[in-house]
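Here the complex is missing one protein chain, while the rest keep their positions.
Note that the chains take the letters A and B in the order they are written out, and that residue 1 is the start of every chain.
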Amino acid sequence: MSRKLLINILSIVVLVAIIITLPIALKSVYWASVLIILGINILLVSSLRTIKLLGHISLGHVGFSLIGAYGSALLVMKLGLSFWIALFLGGLMAAVIALALAYPFLKVKGIYFVLLTLLTAETFRLTAWYWRSLTGGFWGLLQIPSPNPITIPGIGIITFDTVNSYYYLTVVIVALSLFVLYRLERSHLGFKWRVIQDTEVLAQSVGINVMWYKTLNFAIASFFAGIAGALFAHYQHGLSPDFTARFGVLMSIYLLVYMVVGGEAKFAGPIIGTAVLTIVSELARGLGEYQPMMIGAIAIFTVLLMPEGLIGLPNRVKLWYRKLLKQTRGMRGSA
Amino acid sequence: MPLLEIRNLGKRFGGLAAVSELDLDVGRGEIFGLIGPNGAGKTTVLNMVGGTLLPTRGKIIFRDEDITKFPPYRRARRGIARVFQRDVLFRSLTVLENVLAGFHLSSRTGFTEIFFKRPSTRSQERVLHEKAMEILQFVRLAQQADEMAINLPHGNQRALCLAIALATQAQLFLLDEPLTGMSGEEIEAMMSMIRTLRDERGITSVVVEHNIRAVIGLCDRVAVLDYGRKIAEGSPKEVVGNPTVIEAYLGVEENAI
Partner (left out) sequence: MDLPAQVWVQAIANGLALGWLYVLMALGLTLILSIMGILQLAHGEVYMIGAYVAYYCCVSFGVNLYAAMFLSMAIMAVFGVLMEKFLFRPVRAQILPPIVISVGLTLILMSSAVVGFGLYERSIPRLVHGSFVFLGSAVPKDRIIAVGFAIALLLLLYLFLKKSKYGQAMVASAQNREGALLRGISPNRMSAMAMAIGCALAAAGGTLAGSILMLTPFMGTFPLLKGLVIIVLGGMGSLLGAAIGGIFLGLIDGVVPVAFGPEVTSLAPLIIVIFILLVRPQGLFGHE
């Protein structure tokens, strides 16, 4: 086994060990909830990046998250479905709506796409706000139940009423989702997306039905946004379309910032960006109202001075170090 | 039965008629030249045959099928390949990946292959890889297979464009100024490649060109456009000696014969 492979496997094992023991080590309900939200956000930002693979920037990802959240919650509460089915259906509903909107959305140029997605998410939110009979309006949708317990023969019943148990649930679902997204990106489907993003007109000319592949991309990304939303709904046990909450413009902005600060060139970028910025926000909790300011400043700083994001940092350091070496060598050598 | 039939083709942009009442037939295995002074509408015709522009009037029939309203990707599926005027390549991909992109139509991969690579997928990948290298060898870019496409010099980029078209296994190539900006040597190489494609694989080509000497040497038949209309058609020698054609070109020194 090559050295590199060994290091990779070891780091994965260590990472998994950390993730599994984290809530026990932290012994705090508060931090466990932070981690749950972090997991949900990671899924959101990673699926946001999927859309970016096509070169499109969406500021409306939270809108599909909202559909998954309300969809799943309502399916459980009004139709009595099991959480495990509702979760999947919530994602599916988001994907179907994305499919329906895909045609007009993906036809338009860059900036207009940003605009459309922003307005769409806002419209979904306002619809939830006004459609009181369905969503409880501004009073919110309350008392969303926890996921149904699952029975594993031989081991017993696993319930999901505690924060810790929900943490592990989130880890499993998010990890599975990330695995799917990762494999998709590296598959022939991902290659088609790269090709389309590069030069769309040439992609058409080699027989690629660009609209179909873009639509698929948008639907898949929205599916996972829906799943993230459903996870949120059954954790929080309540949903509110208040504009300062999860489904507003502010959240869309944060998701974009997490992605950019982490760096969109690699799959791990948004994950790192979300994790780092969430931790920074938590540590700065005492500063309350200054938090958005800090995040905004970090965003601007990153884009102006460190555009590849955090994952580009090792490279930067390497190049800077090499330049430094060259300079010192040059000074010692002849003029 | 001609491979490509163009009937009464017309395109208006607002008040301007870029192309009017064009009738053309291109036979199988022909190298058909389309020439004319600047702004004559040659690229517009190619755009309409390739599908990136919809005609305002007329029909385009390819292999007995009316493809006039087809989007570009459907025409590619029917067997039409378009090589664009400027070096339109997949810039962030390597030379090899560019050709592999062209194999889209030949690679049928299913949904499960995304997660688990079956042995059949692996062998298909290997086959495509070999085929891609074959094509690269033909256009003499095999050495640069792993280079980024944008790093290639102009002439090589042109060759890569041809390679991508080859990968689509098209029967009709639409070549928009394939010789522009190339050295004499590169021009000879490109012309010989186009000829070989016809001789060895039966590929039909419609070539838009400004280099009249090359057109005479390369094309079996030529049509001349001026202000969007066909003013002459026939063998290169006939067309070039045609006084109407000479008059159309008068005043444009570079393109005078």
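The rule is short, and it goes like this: a contact is a pair of C-beta atoms (placed from the backbone, for glycine too) under 8 Å apart; a residue touches a chain by one contact, two chains touch by 3 or more.
Being a predicted model, the structure only gives us computed values, none of them experimental.
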| item | value |
| --- | --- |
| Shown chains touched by the chain that is not drawn here | A |
| Sole residue of A:Leu10, A:Leu79 or A:Val108 that reaches the chain not shown, by the stated touch rule | A:Val108 |
| Chain not shown: contacting residue from A:Ser65, A:Thr120 or A:Ser222 | A:Thr120 |
| Hidden-chain contact residue, picked from the options A:Pro149, A:Pro307 or A:Gly330 | A:Pro307 |
| Listed residues A:Tyr30, A:Trp84 or A:Trp131, member touching the removed chain | A:Trp131 |
| Contacts of chain A with the absent chain, listed as residue ranges | 57, 59, 101, 104, 107-108, 110-112, 114-116, 118-120, 122-123, 126-127, 129-131, 243, 249, 253, 256-257, 260, 289-293, 295-300, 302-304, 307 |
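Criterion: only the chains that are shown with their structure count from here on.
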| item | value |
| --- | --- |
| Rounded Å distance between chain A and chain B, as computed from the means of their C-alpha atoms | 42 |
| Of all residues in chain B, those that touch chain A in their complex | 50-52, 71-73, 76-77, 81-82, 84, 88-93, 97, 100-102, 104-105, 107, 109, 113-115, 164, 167-168 |
| Of all residues in chain A, those that touch chain B in their complex | 180, 183-184, 187-189, 191-192, 194-195, 198-199, 201-210 |
